[in-house]
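Every protein chain of the complex appears in place save one, which is left out.
Let's turn to chain A:
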Amino acid sequence: MSAGAVGRAYPRLEGREKVTGTARYAVEYPTDGVTYGWVVPAAVVRGRITRVDTDEALASPGVLAVLHHGNAPRIAPGPQPELWLLQEPAVHYRGQFVAVVVATSLEAAREGARLVRIDYDTGSHSTVLTDDHPGLYKPEHVNPSYPTDTVEGDFDAGYAAAPVRVDATYRTPAYHNNPMEPHATTARWHDGRLLVHDSTQGAAPVQATLAELFELPRESVRVIAEHVGGGFGSKGYAKAAVVLAALAARHVDRPVKLALTRQQLFGPIGYRTPTIQRVRLAADADGRLTAVCHDAISQTSTIREFAEQTAVYTRSMYAAPHRRTTHRLVRLDVPTPFWMRAPGECPGAYALESAMDELAIAAGVDPVELRIRNDAAVDPDQGQPFTSRNLVACLREGAQRFGWAGRDPTPRARRDGRWLVGTGVAGSSYPARARPSSASVTARPDGSFLARIDATDIGTGARTALWQVAADALGVPPERVEIRIGDTDLPVAPLAGGSMGTASWSWAVVRACEALRGKLRAGAPPGTEVSAEADTTDEVGGQPERPRYAYGAQFVEVRVDADTGEVRVNRTLGVFAAGRVVNPTTARSQLIGGMTMGLSMALHEEGLLDERYGDWVNHDLATYHITGCADVESIEAYWLDERDDELNPAGVKGLGEIGIVGTAAAVANAVHHATGVRVRDLPIRLDKLVGLSGLA
């Protein structure tokens, strides 16, 4: 690849559309004869619908239909039971979507939904995760396909023999993704074909799911996702909105726009499971780890197993001769948890990186130095060398940029008026993966090029990054390249998720560009278009198994009001090693976005479940708090110039998730340094710190 566009800062290609309001999202396309769907959630936790009374709703002006299990079009059971909607009277969790009202206006649909009467037979329920729940079991594997437990050496003996030990249990609550654009779809049927505009992280998986559910050939379903208002994992696969919109559109034989309400996003579309994590660390007197154990408990639903890979982070992060990790799960009468930004790594790193801070204090070693001492030369889990591992370099550069040197480790030693001030550090890591993809590139007679790939830009900057990659691979200035993404009519590509979008898509784009250049070199008739396609299935599948990870180090300074316990974050600074950075502008945005979501996790976010009703009571943005503009005072992200030739042609590791990994631990560690109070159950609310001035 020639030096050129990659590595240079470009504004987003769709920037103008986004600041002028002309970028169209899923329910913003002009649609003749459109109708509106409004979803009715179940009002009981576990039970069976005995009667649906639609009379009043249907009598309400503008209401065209009420779909429910008794009258909705039939669909095939797909791989995800939560998408088998309106097919059966059973209710598996509170909030399950059990009816859809279709009307000629939003107002009429909403009113109709209010008028639908549903009677249920109900049973007892269990909705609260505890570490002694009788339903705890060992899943066969954890998301996506990691072993459930791992054992190396003899943890118990190693732990018992060590001079320095930490044994602590950390808890994280349910977290709700809350992209700013709710899950939303416009669906229409024409001649047996289904066209949907969907708010999704991957048009191709949505197409596949709809084809399966509606028993259609894949080519009879077209999914368009040109602009997507965020996802953070929650739009990783087809979700309820697109299925319900397609059902409703078929039922009324008209186009249907259906957007979930903000309240309906808290549960049925997935969420990050609460976790209970016991971490035990043992070390010699110098803080060198001898034994590590991470036991994680999380929840899933009664209808599908989703096993968060919470302890997987610990398997490869720090070296130790004796290691054990376990995952246990409970099936509860709750919605199925799903991906949320760095599933597994994010909550797992909060526990391990907090425990490392506790170990640093117990061993009397600086927490940056402790992590450096425990760096792994080879992957502790697989025994193979990492393709690249620059954790130590991130720690050193971060410490230097942050001004860590000379830090007095004594808690409550720094004061600034009414504020107690402290600093904390944590490591970060996230796997660098790629999936097979295809792409095509066309050379036009006017000297311009068109790259086509069904990638999705959910705000990551993928559209712009792929455009830069294509330009370099073609050896032309990017101004001569046009790129089209977000449509299943384009060459098939994987979803935006797992920090593998750019790695996977750019791989196919580079190969397609190379193939095109080969064709052009061979000679093409003047005045004609020449196209080439590439499919990386064989190449990606044939790549040797190696541990591939991005790394980072995050530094945080907090101030805590000694009287009220209010926590403010003065500074957050991260240094990352994530392979080649294609576009510094969008890369920085991704990293600070992840770090800010980590601050949000540390201080603000908490799904509060009411056991009586089996549902989260704070299910809107007034009561489920996310970090706002006033909460972010200073946040900086840097990266090392890292070259790793064993990744993919563009040399990228992915940036979407690593920013959130470790941040919450860095905040909790800084709060401990400021106050002497170790908060092991997030979020760090002020009631956990109030009255510090009265503490001894």
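Definition applied: a residue touches a chain if its C-beta (ideal position, glycine included) is under 8 Å from a C-beta of that chain, and two chains touch if they have at least 3 such contacts; residues count from 1.
Everything that follows uses one rule, which is that contacts and distances are computed from a predicted model.
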Complex member absent from the view - protein name from UniProt, among "STAS domain-containing protein", "Phosphonate C-P lyase system protein PhnL", "Putative xanthine dehydrogenase iron-sulfur-binding subunit" or "Tripartite tricarboxylate transporter TctB family protein": "Putative xanthine dehydrogenase iron-sulfur-binding subunit"
Among A:459, A:501, A:579 or A:654, residue touching the chain not depicted: A:459
Residue of A:524, A:632 or A:690 touching the missing chain in the full complex: A:632
Option from A:73, A:229 or A:411 whose C-beta touches the chain left out: A:229
Residue ranges of chain A at the interface with the undisplayed chain: 11-12, 14-25, 28, 30, 54, 57-59, 61-66, 103-108, 111, 178-182, 227-230, 232, 252, 259, 261-262, 458-461, 585-586, 588-590, 592-593, 595-597, 600, 620-622, 626-630, 632-635
